[in-house]
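Okay, here's the structure, questions in a sec.
With one protein chain held back, the other chains of the complex are shown just where they sit.
Chain lettering (A and B) follows the sequence in which the chains are written, and residue indices restart at 1 in each chain.
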Amino acid sequence: MDKATIVVHSGDLDKVMSALIIGNGYLAMGGEVTLYFTFWGLQRLIKGRLSKAPLSRMHFFGLGTWMMKRKMKKANVAPPEKLMADFKALGGRIIACEMTMEVMGISKSDLDETLIDEYGAVGMYVNESKKARMTLFI
Amino acid sequence: MDKATIVVHSGDLDKVMSALIIGNGYLAMGGEVTLYFTFWGLQRLIKGRLSKAPLSRMHFFGLGTWMMKRKMKKANVAPPEKLMADFKALGGRIIACEMTMEVMGISKSDLDETLIDEYGAVGMYVNESKKARMTLFI
Partner (left out) sequence: MDKATIVVHSGDLDKVMSALIIGNGYLAMGGEVTLYFTFWGLQRLIKGRLSKAPLSRMHFFGLGTWMMKRKMKKANVAPPEKLMADFKALGGRIIACEMTMEVMGISKSDLDETLIDEYGAVGMYVNESKKARMTLFI
């Protein structure tokens, strides 16, 4: 079966959305997907923080986070919370990076544990990636 | 045949150039390449905007966009417009992300349509990526 692994290193709203949109597309077409949340990306798994993030590029067309969300809503793009719910419903897997938790002082109870399938280190990610056809770093 | 797909999410000049340089190298060595322009990357397909972009990292060695272009010219690196023309001449394909067009209020007539092979959503990108050997997110 086709498999994709995506490292979610960035915590920028637009990049996390890209990861979820690509992941959901891949799942919808019958593939398997694992997202490995690390560094700033892991902060998006803290309870209530998924969509509380800056954009990677501000001020283009005056698009800040608030404006972007408004425009996305108007264009019927699902918000981050819905993208994440769809990702889980479609069978997507999420690994939370234990090293990042330790460095940033984040405990399991800080995270939205309902989203997380496994807590692991880089070895777990590499192992999954060896079976993957598509590998991305976002 | 070897195939590569590259998501061009960033609109930063240096990253778009990296995408084109890698794409051209892959095409020149007999492979197939599809670039999927989305989010800030799509803005680079607006008429006249390809090289009107900031760098992802300013001030290193005082390199702003203008200085970078000047140094690149001196080092005989092709400018973005030439890299893009080469990409098309070598048979590279470009997909413009319809969701981004809708969110950012960009119409087909705003874009340089001579560069674009297809307008599509994430499903089109995923479908191409399933046949790809090299997959990058830039």
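Going forward, a residue touches a chain if its C-beta (ideal position, glycine included) is under 8 Å from a C-beta of that chain, and two chains touch if they have at least 3 such contacts.
The shown structure was predicted, so the numbers you read here are calculated from the model rather than taken from an experiment.
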Selected residue (touches chain absent from view) among A:G11, A:G25 or A:G92: A:G11
Those residues of subunit B which, in the complete complex, touch the missing chain: 2, 4, 6, 14-15, 18, 21-22, 24-26, 28-29, 31, 56-57, 60-61, 63, 68, 71-72, 75-77, 133-138
Touching residues (missing chain, whole complex) on subunit A: 7, 9-12, 38-40, 43, 99, 102-105, 121-123, 125-127, 129-130, 132, 135-137
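Just so we're on the same page, only the chains that are shown with their structure count from here on.
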Euclidean distance of C-alpha centroids - subunit A vs subunit B, Å: 23
